[in-house]
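What you see is the complex with one protein chain gone and the rest in place.
Right, chain A next:
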Amino acid sequence: MTPHPNTPGKEGPLTTTVPTGAERISAPVHVSGPDAPWHRVREAMDRYGNAVVHTTWGEWLTAVVAEPALRPLLGRDWQRYRRTADPTVRYRFVASRLATKYTAAAALHTDPVELDLAYKIGGRPYLRGLDQIDVSLTHTDDLIAVGVSRDGRIGVDAEPADRRMSYELLSRHVLTPAERADLERLTDAERTAAMLRLWTLKEAYTKALGQGLRLGFTEFGFGADGGDLLAPDGGPAARGEWAFATHRVLGRYLLSVARHDAGLDSSRDTAAHTMLDEGFMGAVTELLY
């Protein structure tokens, strides 16, 4: 978010309307393997400060089989890849890591093999040493989705759109009282769809925080129109620093994105090779050599 000076004018401070998630989160872009149109990630980063891509693991199969540099590309994930016996699980694993690295590399204007994809204690992936972007990864069935953002945390979650979550069985474990009240008013079909949408939003939010299911899903909620983070009683829980969006992708998946804005109006330049200050580097180097 750009800090908005309250420019004094005849009418007093400008009032700005809080943009909706759709205005602050890039629409998902389909990528088809290593040769995907990566410039679309850079365009989305320029325009929104974030980018969301989706792909299917089959689109990375050739790369997985043929990639001579798979080991350096996987880095510390190589051991896990080697240990995984089930070929489907193996390919999905490697495809999701490659998709993450290629997406991050596009945002960082660099080569994926240069990156060290690491994991925080809660399991949240990040690019070691390059904190100008945050990343999130999700996969379900054959779908892989990756989110990157330069403004703060980002979380993505996808589920098959036809997945049925039983309202009767799950609502008390997943929904806040305010959300249950909202959903009670809907028809059965609407309620099922709303339940799945809320589930993906909740997953996306807790993944953005790097906590997954450790944060109870009944501790926070979303409004009926999906845009705002709410306390369990339906009161506001944030001041517009969070944005949320849900999309249907490939016609059969629901993909939700949660994005936090730490509010520093971070540099639009997220390239890795421009991040070390020349003056500082120069002054240090001058004394060393």
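The rule we apply is simple: contacts are C-beta pairs under 8 Å (C-beta built on N, C-alpha and C of every residue); 3 or more make two chains touch, one makes a residue touch a chain; residues count from 1.
Convention: contacts and distances are computed from a predicted model.
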Protein name, per the UniProt record, of whichever chain is missing from view ("Acyl-CoA dehydrogenase", "ABC-type quaternary amine transporter", "Stage V sporulation protein AD" or "SpoIIE family protein phosphatase"): "Acyl-CoA dehydrogenase"
Residue of A:118, A:165, A:224 or A:250 touching the missing chain in the full complex: A:118
Which of A:76, A:164 or A:248 contacts the chain that the document leaves out: A:76
For chain A, the residues touching the chain missing from this view: 1-8, 76, 108, 110, 113-116, 118-122, 128-132, 150, 152, 209-211, 214-216, 219-220, 231-232, 235, 237, 239, 241, 261-267, 269-270, 272-289
